[in-house]
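With one protein chain removed, the remaining protein chains of the complex are shown where they sit.
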Amino acid sequence: MLLHVLHRTTFVYAGQARDSFNEVRLHPVDDALQACRRYTLRLDPVAPPLAYNDFYGNEVQYFDIPGGHSRLVVEAESEVETVPDAGRPAIPTVSVAELAASPEREMLAEFSTGSHYVPLEPEIWREAQDALAGTRGDVWGDVQRLSRHVYRTFSYRPDVTGVSTRATDALKLRAGVCQDFAHVLLGLCRSMEIPARYVSGYFFNRNRRKGEIEASHAWIEAYVPGYGWAAYDPTHDRAADDHYVKVAVGRDYADIRPVSGTYRGAATRELRVVVRIREAAERAVSA
Amino acid sequence: MSLLNPPYEVGDFFDEMFDAAREVRPHYRRLAEQLGRLPEADFNQHRTAVELAFLRRGVTFTVYNNSEGTERIFPFDLIPRIIPATEWKRIEAGLIQRITALNLFLHDIYHGQKILRDKVVPAAQILSAKHFRREFMNFSVPKDIYVHICGTDLIRDHAGQYLVLEDNLRCPSGVSYMIENRSAMRRAFATLFQTYRVRPVETYADNLLKALLHLAPARDDKPNVVLLTPGVHNSAYFEHTFLARQMGIPIVEGRDLVVRDAHVFMRTTAGLVPVDVIYRRIDDDYLDPTVFRGDSLLGVPGLVAAYRAGHVSLANAIGTGVADDKVIYAYVPKIIKYYLGQDALLPNVNTYLASDPSDRKYILENIAKLVVKSANEAGGYGMLIGPASTTEEIASFRTQVAAQPRNFIAQDPVALSRSPTWCDGRLEGRHIDLRPYILCGEKTTVTPGGLTRVALRKGSLVVNSSQGGGSKDTWVLQGDE
Partner (left out) sequence: MPPPTKPPAARPQSTVMLSRVAHSLYWMSRYIERAENVARLLDVNLQFLLDFHGLTDASRQEHWGSLLASTGDEVLFESHYDTADSRSVTEFLAFDARNPGSILSSVFAARENARMIRDQISSEMWQAINELFLFLKDRTAEDVWTAGPSEFLQHIKLSSHLFQGLTEATYSRSEGWEFIQFGKFLERADKTTRILDVKYHILLPSAVDVGGAVDTAQWQAVLRSASALEAYRRFYVREILPWKVAEFLIFSDSFPRSLHYCVAQVDEFLRRILGETAARPRTVAARASRRLLADLESLAIDEILEEGLHEFLVEVQKSLDRIGDEVVQTTMFYPTELGPEEQQHQQQQ
């Protein structure tokens, strides 16, 4: 599927801002499951962005705006071709024991331990135990079961959590948005010793109702030996398919903030985010 | 009246001045003679003069109990610690070997991570280390040197063998005391200095400046080196201003620097002046709010970007803390072997890792006999000295170790060596350690001597300034006596 993504973040200040230094993680990845055909970053005020790849391989663009400005607009526009479902390899059945014994596990240590947004507290472990009803199956099967558990027992509510809500808080509220669903699922997988990481990106909702707010989306990837990172979305209870555009990965939200920075001056009066995901006309595929 | 009467008790420890037969060691003979001849009144006079000098010169450190900090003089004992040349040679070689290996280790950790793939050091230890800076991965640093300034703490065991207690690779402090102590000793014991040939430590500032200049990104003008301090509220502020003055470089705070176009500048009355090298005494976490802690007001937004672009150099580099983690400490002998193919010249203290199941079992069973340390605390905090602790303290640590094994190590208590120290009118043995300072520039140099810290409280093993420690001047001799 060819998808067109627009992601515009506008900061309006209650006065002037200056000495603004920012990093953005907005560039969709190029991998086996998607190809980023086109990507543009527009900044207002204009500033030349530089780039580097962070620890997780995410492309980070950074820029600074020294002079006074009353608003900052960061707009990323991209065209991404996602590989259709038929073209995606199947996820193998790997037992939990095989996972535990796999040699790569050692290097994935940080995806099995606690992180800022996902502290591995006893209550998360207990939740995972309950969700799996005490029985372990294969890795991918367990991931799906855990995800289903979150999907069924949590309610999607945009008004109860905030950008700093951690998995343990969301667990108590049993509600939240995609970020919280992802954090909770990460906690459940990790306490069950399944290495899992946070994914930020976009979800193309074919059944979107007119006027429904579009936003960036969060889901997870779990490590399956012999396959790699397999993606699952607890908010929609489905494996990530060609409707998903992947942008960045990390331990949790703290590693993938789409836009973050510091500046000196007046406080931010308003933050507006506009996200638009549309299916673009299919290009003729040359043989 | 002699200071060595009534007789000094050596006790069941290695004593710096007296051997097992209570004979004065050769390199202490002249000192012993001098002390024997010195009337107590004169000695006291020297002592008070030195204290007064320290007070006036403001040789202090700040202790923060509430929001108001109190400035204290770091107590100084007039009896020097003397090290003969042959002994020092071995220490020096061991330290140079160690820092060379650690620099190679850091480069590897932040690039290919070969040592992790070869499973010499468990990847989990590094990846979950508090000071492992992901943001610094694949960064290229000037001359591939990560640690430019290192303070390694050494102790001596019962047999007089030097052991490494820990490395300090982030912002090691205490150098100013080392230099001030030497000044004080020269004034107080001028004649004694004439009888001994003591290697100078005053060259430290010069060597440090050379090491910093070595890092400068290539530019035609004379490179601008600055010292970045968190400011007056920092407990080591005195040392920051002292070093800046000794080197003749500007001392700046985060707000004095600004990044434009990935270049760092100083805000001066004459305009923006480019900065090439920053000797930073601010922890990584607070260096750049754009990349690290967003709420830090001590840092410079955009500094990491400028560093990444190679327009400014930092000493020490970002991320060195991963190698002075107390858990990684236990692997250092293996690290030396891996990169240099050599056995460690200076051994570690025997260490048990709580993250290892069999070690953990041993620790939990024998905790009352061991010294247990939290992996990331400094200054003697987060530490349990089993044999000197209450049942409650021991129980608390046992729970912590069981709950977060990755965060703890344990060591057999070492009977630290002792040195004669003036205590209320008589000389008594007090436990000491040694912190030599190593500078890695074009060459790696170890300042002859360093800071000898002494635990002033009777029987105490804790030498840190904030917990009742003091210091002595350290004399490394040109010869062996």
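Observations on the model:
Lettered A and B in written order, each chain numbered from 1.
Throughout what follows, a contact is a pair of C-beta atoms (placed from the backbone, for glycine too) under 8 Å apart; a residue touches a chain by one contact, two chains touch by 3 or more.
All of these numbers come straight from a predicted model, not from anything done at the bench.
Of the options B:Gln34, B:Ser183, B:Gln400 or B:Gln467, the residue whose C-beta touches the omitted chain is B:Ser183.
When the missing chain is restored to the complex, the residue among B:Ala218, B:Ala270 or B:Ala403 that touches it is B:Ala270. From the options A:Ala133, A:Ile213, A:Ala267 or A:Ala281, the residue with contact to the unseen chain in the full assembly is A:Ala267. Touching the missing chain, out of B:Asp42, B:Asp118, B:Asp144 or B:Asp206, is residue B:Asp206. For chain A, the list of residues touching the undisplayed chain reads 9, 11, 15, 17, 22, 72, 163, 257-268, 271, 273.
Mapped onto chain B, the interface with the missing chain covers residues 56, 58, 179, 183, 186, 190, 193-194, 197, 200, 202, 206, 231-232, 241, 244-253, 255-256, 258, 266-273, 289, 294-295, 297, 301.
Criterion: only the chains that are shown with their structure count from here on.
Our note on geometry: chain A versus chain B, Cα centroid distance of 42 Å, whole angstroms. For chain B in complex with chain A, the touching residues are 116-117, 119, 122-124, 127-128, 134-135, 137-138, 258-260, 262, 289-291, 294, 301-302, 305, 308-309.
Only residues 19, 21-23, 50, 52-56, 62, 64, 66, 106-107, 109-110, 113, 255, 260-263 of chain A touch chain B when the two sit together in their complex.
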